[in-house]
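One structure follows; several queries about it will come next.
With one protein chain withheld, the remaining protein chains of the complex are depicted in position.
A and B are the chain letters, set down in written order, and residue numbers restart from 1 in every chain.
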């Protein structure tokens, strides 16, 4: 029933969005139209991912979802980069890291925890990911900020490019490790935790799900891009700063797909998929999307270095340390979710006033 | 025998303290009288807590002890706040966090470890608490410092109040989690570690223990308050700075009750009670006492924001990370205690010269 309403909303929302952007309807009204459309499309993406996860296993399903989700962000960021809006790009990628680690994972833990007393996920996977998070944020992002104080712009860019290449290579090595050399090596032996052993029938077949995923992702990208244009009007109307829009609003809207599917997975007690979406998406943004953007920026007029502001850096470091310790025991509950959501709320308040 | 001497000392110490403060005896002499009285009262509080822990279980016993212990600090801090001594309040709360995490837990690990080769406590409880410590210190305390550099006083207070409310709500949620929704869910299955399974007879009954606890706490509060008045004379005599008095001296005296009972519990191999007192008390100070004081300060002439100094913040972050890794394996020994005590000593030296 709910699914049908959202499908109809998605199917209607896209042409209305197109019409609104062509005929320049009121930005405040279009803001609401765009948001509803994205939520509806995100739900469709969530269902497609779920079907794929059943067919192809939780890890590849999660990776697909993260990739389709981040494709949206990559596209938006390229447009912003072309327009020279470097600090908004860095802010929205920070927001994506915080949103995935704190909001998406927090909501998944919380909503899943309301239904199940204790939900398990793969501890070794979680510790593997925690190592990569610490590498990406505390090494690759913190080092440039600390080291480039006394450097000129050219040296800063050389370091940024060098670190970006290392990040991309290590991300590819992580995929090689996960899907080739150590495929299944770090799986849980006790296959009884989690309910994804029950034979489930996917709603859509493999091909149909992938086609729907692709179309819905393109539609989300289109709508998101126009949504971005309404931000200055909406920001002025509500008194939001550019940093707040970048870190909080763009990140929430840009990650709507991950939000929806991760929470749905958690509610169905498929915590491994939920974690893969939340943490896997964070890693993809930090180790692939961001360095690709740094390299791409070299062909634009303004190049983007890998130097975040202190509030951005400290927020990401705190989020990574919090997620590392909370996921270290391999299970989650509603309170773990409440802790992550509280951290997101505190940072949101901070970015509102900064 | 020792118990009797301390009881007599406590019973005699209180009227002498009252007399001394009324008749304005020499501050240096009264400093010693107050200290001895507090140590004696702390021992009585320790015995009452122990009786309660036997009757009501280790976790409620520990919570009661932490609460009675922190009531003293809350009362002293309210008086200091009323007098506008904001930096001393923040310093003494920092000292309370450091004192509980490093000195109380360190002494417990060390003294317990001299008797037992290896003492166990609940790993999941420890990891749950580590998550809250990281949340409180690295998110809720670090974020305001980093974000408020460019803010005016009013914005800083809005953020401080917002974070304080979130801290209090999350602390209440943590109690709900621990005592209602997940009561006993994360208990160790192997009940053989620790000696608290032997049927023990409490020294005092439930009612008697609670009455003694209440009276001794009030007496400690009374004596502590007058002790504080002697600090400027003593500080001048010994060359101690205000920050050092706040972080080290006030914190040691103000936490004497926790110190005594935690170490006694560790010596009896009841590490879960000792950990609950040390870490539980830290969490209560950070997530309840401190935010309550921030909110209360709004009705006083000078309001207190949640912005610590860098030395205070870095010390708390280091203490939290150290405790997180040391308690991660679920057991302790004399060397773990020596590491915590060494960290306290290093910070003590730092605060002495800062």
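The rule is simple: contacts are C-beta pairs under 8 Å (C-beta built on N, C-alpha and C of every residue); 3 or more make two chains touch, one makes a residue touch a chain.
Please read these numbers as outputs of a predicted model, since none were measured by experiment.
Peer 1: Quick one: which of A:8, A:29, A:83 or A:143 touches the chain that's been left out?
Peer 2: Result: among the candidates, A:143 touches the missing chain.
Peer 1: Decide which residue listed in A:64, A:90 or A:130 touches the omitted chain of the complex.
Peer 2: Of all options in A:64, A:90 or A:130, contact with the hidden chain holds for A:130.
Peer 1: Could you tell me which of B:29, B:211, B:298 or B:354 touches the chain that is not displayed?
Peer 2: Residue touching the absent chain, from the options given: B:354.
Peer 1: Tell me where the left-out chain touches subunit A, residue by residue.
Peer 2: Within subunit A, the residues that touch the unshown chain are 123-124, 127, 130-132, 134-135, 138-140, 142-144, 146-147, 150-151, 155, 158-159, 162-163, 166, 169-170, 173-174, 177, 181-182, 185, 324, 328.
Peer 1: Take the complete complex as the reference. Which residues in subunit B touch the chain that isn't displayed?
Peer 2: 117-118, 310-311, 314-315, 317-318, 321-322, 325-326, 328-329, 333-336, 338-339, 342-343, 345-347, 349-351, 353-354
As a convention for this text, only the chains that are shown with their structure count from here on.
Peer 1: Report, in whole Å, the distance between the mean C-alpha point of subunit A and the mean C-alpha point of subunit B.
Peer 2: That pair's centroid distance is 40 Å.
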